[in-house]
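A single protein chain has been omitted from the complex, and every remaining protein chain is retained in its original position.
So that you can tell them apart, the chains are marked A, B and C in the order they are listed, and the count of residues begins at 1 in each.
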Amino acid sequence: MSKPIAIIAGVGPGTGAAVARKFALSYPVALLSRNPSTYDPIVAEINKSGGKAIGISTDVSDSKSVKAMVEKLKEEYGNDVRCAAAVFNASGAFVRKPFLELTEEVMDSSYAGSAKGSFNFAQATLPLLLHLLASTSTPPHPPTLIFTGATASVKGSALFAAFATMKFALRAMAQSLAREFGPKGVHVAHAVIDGVIDIPRTKEWDLGEGGKIDPNAIADAYWHLHTQPKTAFTWEIDIRPGIEKW
Amino acid sequence: MSKPIAIIAGVGPGTGAAVARKFALSYPVALLSRNPSTYDPIVAEINKSGGKAIGISTDVSDSKSVKAMVEKLKEEYGNDVRCAAAVFNASGAFVRKPFLELTEEVMDSSYAGSAKGSFNFAQATLPLLLHLLASTSTPPHPPTLIFTGATASVKGSALFAAFATMKFALRAMAQSLAREFGPKGVHVAHAVIDGVIDIPRTKEWDLGEGGKIDPNAIADAYWHLHTQPKTAFTWEIDIRPGIEKW
Amino acid sequence: MSKPIAIIAGVGPGTGAAVARKFALSYPVALLSRNPSTYDPIVAEINKSGGKAIGISTDVSDSKSVKAMVEKLKEEYGNDVRCAAAVFNASGAFVRKPFLELTEEVMDSSYAGSAKGSFNFAQATLPLLLHLLASTSTPPHPPTLIFTGATASVKGSALFAAFATMKFALRAMAQSLAREFGPKGVHVAHAVIDGVIDIPRTKEWDLGEGGKIDPNAIADAYWHLHTQPKTAFTWEIDIRPGIEKW
Partner (left out) sequence: MSKPIAIIAGVGPGTGAAVARKFALSYPVALLSRNPSTYDPIVAEINKSGGKAIGISTDVSDSKSVKAMVEKLKEEYGNDVRCAAAVFNASGAFVRKPFLELTEEVMDSSYAGSAKGSFNFAQATLPLLLHLLASTSTPPHPPTLIFTGATASVKGSALFAAFATMKFALRAMAQSLAREFGPKGVHVAHAVIDGVIDIPRTKEWDLGEGGKIDPNAIADAYWHLHTQPKTAFTWEIDIRPGIEKW
């Protein structure tokens, strides 16, 4: 039986890559994004530094693409592939716009990326997470499914109708799954990332010293969630810079 | 210039009909549901008892159908039709199911009914609500847009992933719109209906004396929201039977 | 048997006086504040305009004073005095201060005014509210106990440690009482007043047109809460100016 793996959806240069690096210290990792150019650098980096990573081009909003991804996992790790940790870090596009200027397409796309994407991802990974429990008397850590949220997961600000609706939806899914799968031994958690992440794209933004979230700290928090025993599951954490106004 | 109207989407025998009756005491009402057989009885009742009501067959999840509905409003009430109150009381189908048995179709349908439906409805009615303000120095009450939510709007219970995601999304939309349109003078509110409504379908359910919500009381609460002046808007109320466990 | 009364604690020129006027249209009202000079004008106004009001000098933070108040009610309205509505609108002093400059006395005083005060008030009025149910087969409206909260009831802002702790505490009490006494037929509700109230003291503050809450609108909301039937109790409403940022 092959080693359990970690699956991370959404592996841009911020949270996703940091989470991939962190979990790759303990598990082979499968990194998903639509475009191989997104995961190629981090896959190469992990493999070079002694870890094991593969990238699978996946559109999480498309159930067929997600099913094909699972097939690739089985080719790679065996039909009995087991998952120790799955992290949903993908998102619909960020939209901030007067409500009456929002188009139907924007709403649909926000649904596809955040709510439908997380649905497809959870449907694909939960059987693999459960499989770890069925096949191992005591995995070192309970199988874990983590969803990355945002400020808009808990606050529907003006001009955020398209974005916040689907972040709220993602949070509802995480909460419902935590209640359904916690008793079965799967740890489902949701993180409210409340701030700007320190990545190349935000390098120029001046938010003051310490004003941007170090993605490695998010990865550490996710790892901590993963290591919680089944008697002490956290459903939700918030993460923000100490200097953030909230 | 014709009298401002009230528009109510979702007019089954419970909340929708009660709201229609209540608002028909002050405004001509336009009642929307997919199937005329749903609105026909209440349209007839209102017209017979001295009010004015029309029914418009509308699928709120379909933007074309919602646009056609607006065209019908203009035919009926003039191109300058103004809206005093709009109530979104429609919903995707209620689904309670183990997550891994949920289909993609169920998720999509839940999105269409609750989130997309409320989006289409708000996009169609907000211009008419704003139009009331533009055309009247002081309407007796601020134009009002109310969304009907449920327990699942604030709690993602086990087995409720499809339903709760989209009820959370609806709530996010209501909150975002309240923040965007409140400063413009439109009152946007959200009601968490936390309990079983007393309607023919639930007649047999034994929930104890007073265990079901009287839909007329919901209508009274919505009317109270509508009468709040612009200095005292309520964004959210919860409504439940006094004997309800929560 | 005498008519059921309304009891209002905290009757300054804003919310308290407006609530007194509103409830005095239907009930004899007993108005409580430490200093008769606070209630005298509104007592006189109500009696002059055809209502019935008495003032009782009461320190809600002092259980003896609250018990003495109940004795006065019995002298005035009979030993079987029944209460239709009780509104706790008192508060500890508003304090906004760096935490390390807060004194023990300030904390104790905030406790006394908000948490202990609401405890004493609820202990004194709940028996009178229950008495209405015991003595009347169907009162026109369920006996109602309303607590006035603030933004600080749901948000612990920086520099608000003394004020927010006790507003959170007040909200917890309201919630616990709603769950305990709702099934018995008493409606317990909490209002989050999120904004500046339009009173003489705030007259000079420029918050823009419509930027201050009309206290009469709060009174209307409280009256609406009181009229809700036992199948449709609202536990919490928020009230804020439409132009408020939140």
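The definition used in the following text is that a residue touches a chain if its C-beta (ideal position, glycine included) is under 8 Å from a C-beta of that chain, and two chains touch if they have at least 3 such contacts.
Everything quoted here is computed from the prediction, not taken from an experiment.
Trainee: Which of the chains on display does the removed chain touch in the whole complex?
Mentor: A, C
Trainee: For the chain not shown, which residue from C:25, C:44, C:93 or C:158 touches it across the whole complex?
Mentor: C:158
Trainee: Determine which one of C:81, C:174 or C:232 touches the chain that has been left out.
Mentor: C:174
Trainee: Identify the residues of subunit A touching the omitted chain, counting contacts across the whole complex.
Mentor: The list for subunit A reads 142, 179, 182-183, 185-187, 198, 210-214, 217-218, 220-221, 224, 227-244, 246.
Trainee: Over the whole complex, note the residues of subunit C touching the chain we left out.
Mentor: These residues of subunit C touch the chain that is not shown: 63, 98-100, 102, 104, 107-108, 111, 115-116, 119-120, 122-123, 126-127, 152, 155-161, 164-177, 179-181.
The rule is short, and it goes like this: only the chains that are shown with their structure count from here on.
Trainee: Chain with the smallest distance from its CA centroid to the overall CA centroid?
Mentor: Minimum centroid-to-centroid distance belongs to B.
Trainee: How far is the middle of subunit A from the middle of subunit C, if each middle is the mean of its Cα atoms, in Å?
Mentor: The separation of the two C-alpha centroids amounts to 46 Å.
Trainee: Could you say which residues in subunit A touch two or more other chains, in rising order?
Mentor: Expected reply: no residues.
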